[in-house]
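Of the protein chains in this complex, one is absent; all others appear in place.
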């Protein structure tokens, strides 16, 4: 069983990423259950805007797409800006739009029988909406979203500190991260044992 | 296997409901697979605003809640107003907020191992957002959302006809309804065979 | 100059309302500038679901609609449930949907030259989305939304206390409330001095 984490921070390496820090807690819980985990920090790659799986000429998305298709579990980790998901997360989702018309040999959309979750950090309110927007898009593409397959951290009201600069509330975010890992893995296993068939034609 | 359809139209019986008409196509496809289906038209019941499972004094929600918990598959059917889900759908979701702290004997939130989908009609654009908002709330409560577990009908741009007054596009909505039924049933069965465990404490 | 506050709490009087408590700060700042303010607690009234200005037979919306049209400034005050606006706020917005086709003698939609803002409280994250959803609907109907015409209070991460039970962060919410009042009033006055004309036919 493989899990891929797409880190959708706006900051390239080696800057610290709050979203990655929280996502690592979900990854650790999955590793404890024997899942192979991998992180891709999208801003470290050249990803062209578009809705095709390969936009050509130096586009690094095709290699990331392969990793997505090599994982049964996909997790988006994103910061919150203006109460909304990062542009980097949207860039990835748009490229995944191509999966709507890509099927396996049985005619099943390639996202079927894969599960997805979301990790959100922010220096202000917005996490519920960020989770909802990303899950809505992934669901549209064909991913199954297990119940409570997310965790988040922010403090309100108004703008404040970052996750890595403020210890308050980390316990809640950590226990919610463990629950998310448990739920993602359980549904991924259930679908592996009893896969969703191709849609009726 | 049981499926419950919550019709969130603003109109009480016996007025015709466009959302119900489209939801019937999902129900028919489920019935073909041996699923028992039931419809509840929420505006025909006295449901008090609130976030408790029983708001007392004539509140008809407790009986509807029992039906929700008696079904492995839940489908919200709602019209689109101002591009958003109906107030009736929100009223139901708020009452379901109580499920966040209700668990079975093993400590599992009661919504776990249940799947949910959405059917949307509208005289204007808005279906994707309606689906996303309702699924986001249900996911928060613990429902699993199978990939592509929805169908919708509207025509753009601008305000126009209702589903029952315009035949255009019904084929797409109907085939998408069949796919939704297939996806809901397959994930419900997979979770029945391999249930999600209680979250780690 | 008149301001109407629609309190969209789920709780009827005389229960305390967190949303009302925060909204009172916006109202106080408006009163300091000579604006007449009025509060309507929607759950204290019998408002039928629907999209007509008068749904007949005991419907108390028509009187509330008159108050909306008697005010240049409209403020929605709402709690946050599941990260979303309350069902009561949606009920009001749906009834206001009728205003889309109601015009003054010059052919101007009745919401033109009125401004609107939002006050949100919650025991968890969600305020930005609540503000956005309500403003999106009001904007669709024809209200002008001044920049930064909102305030909110919640604390994250995870569920926690109510506004009236936790003093932390009240300063930020209060100063943001004052800014909201200033912005609402300034744009209302600007539109009064130079009204938006009817849309070109």
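Just so it is clear, A, B and C label the chains in written order, and each chain counts residues from 1 on its own.
We adopt the following convention: a residue touches a chain if its C-beta (ideal position, glycine included) is under 8 Å from a C-beta of that chain, and two chains touch if they have at least 3 such contacts.
Predicted, not measured: the structure shown is a model, and the values here were computed from it.
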Contact partner of the left-out chain, one of B:8, B:47, B:110 or B:127: B:127
Residue touching the undisplayed chain, where the options are B:18, B:154 or B:183: B:154
Absent-chain contact - pick from C:31, C:103 or C:139: C:139
Residue ranges of chain A at the interface with the undisplayed chain: 10-11, 43, 49-51, 81-88, 90-91, 93-94, 97, 133, 136-137, 140-141
Chain not shown, touching residues in chain C: 29, 109, 111-112, 114, 128, 131-133, 135-136, 139-149, 175, 178-179, 182-183, 186-187, 189-191, 193-197, 199-200
Chain not shown, touching residues in chain B: 82-84, 124-129, 132, 152-158, 169, 172-173, 176
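Operating definition for what follows: only the chains that are shown with their structure count from here on.
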Cα-centroid distance, chain A relative to chain B, in whole angstrom: 25
Length of the line joining the C-alpha centres of chain B and chain C, rounded to whole Å: 28
Whole-Å gap between the CA centroids of chain A and chain C: 35
Where chain C touches two or more other chains at once, by residue number: 82-84
